[in-house]
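Only a single protein chain was left out; the remaining protein chains are all shown in position.
On to subunit A.
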Amino acid sequence: MMQRSQEVVGKAAVGGPFTLTDQDGKPFTNENLLGKFSVLYFGFTHCPDICPDELEKLAEALDTIEAEAKYQVRPVFISVDPQRDTPKAVKAYVKEFHPRLIGLTGSEEAVKACSKAYRVYFHKTGDSETDYLVDHSIIMYLIDPAGEFVTFYGKNFTARQLADSIMQHIAKWGDSSAAAQEAAAAAARLKTGTAGSQEGLAQR
């Protein structure tokens, strides 16, 4: 039985401008999410079990979607542990899950701002300064080619269910030419800087 992802009615206020750093030390902003469907997952490299499981699941779903829908979804891992997750650490981590997996990190402020925009809860646990876990919401966010939040998936979705649901959204998007125009318009708005301020980006 196919699981239905949450029906999000209207434009949920999830997502927004952010500026982080990718695993090669280059800036990565919400603008870099345009052009194709992306799946965002917030986690940390020192996660004992859940993040590896979720990322394996995501990798499997990505490959299924590529094989069956001939579509390459953009997978993005975003760290909620800026203290330990340097770009170098993130690079080694994401490499093991999928060649296309993008890993983002940044300063404490930048990570907090991005998490806030996506309504991601995270909280350091334990007393140690160096050996701690980060409690966080276990959610995958689906973002459309216009950079808008579409829906989210909880831990209960299997790789198969994830792939099926995402492929449904891809098909729906493809059917709508109005959506394609909206995506182009959104891209244009961001390029001219009228979409509001983006933390860290110089005024053009």
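Just so we're on the same page, a residue touches a chain if its C-beta (ideal position, glycine included) is under 8 Å from a C-beta of that chain, and two chains touch if they have at least 3 such contacts; residues count from 1.
Everything below uses one rule, namely that contacts and distances are computed from a predicted model.
Peer 1: Assign the chain not included in the display its UniProt protein name, restricting the answer to "Dynein regulatory complex protein 1", "Histidine-containing phosphotransfer protein", "Mitochondrial import receptor subunit TOM40" or "Cytochrome c oxidase assembly factor 6".
Peer 2: Hidden chain, UniProt protein name: "Cytochrome c oxidase assembly factor 6".
Peer 1: Among the options A:33, A:58, A:89 or A:143, which residue touches the chain absent from this view?
Peer 2: Here the residue in touch with the unshown chain is A:89.
Peer 1: Which candidate, A:14, A:69, A:117 or A:133, sits in contact with the chain we can't see?
Peer 2: Touches the omitted chain: A:133.
Peer 1: May I ask you to list the residues on subunit A that touch the chain which is not drawn?
Peer 2: So the residues of subunit A touching the missing chain come out as 45-46, 48-49, 52, 84, 89, 92-93, 96, 126, 128, 130-133.
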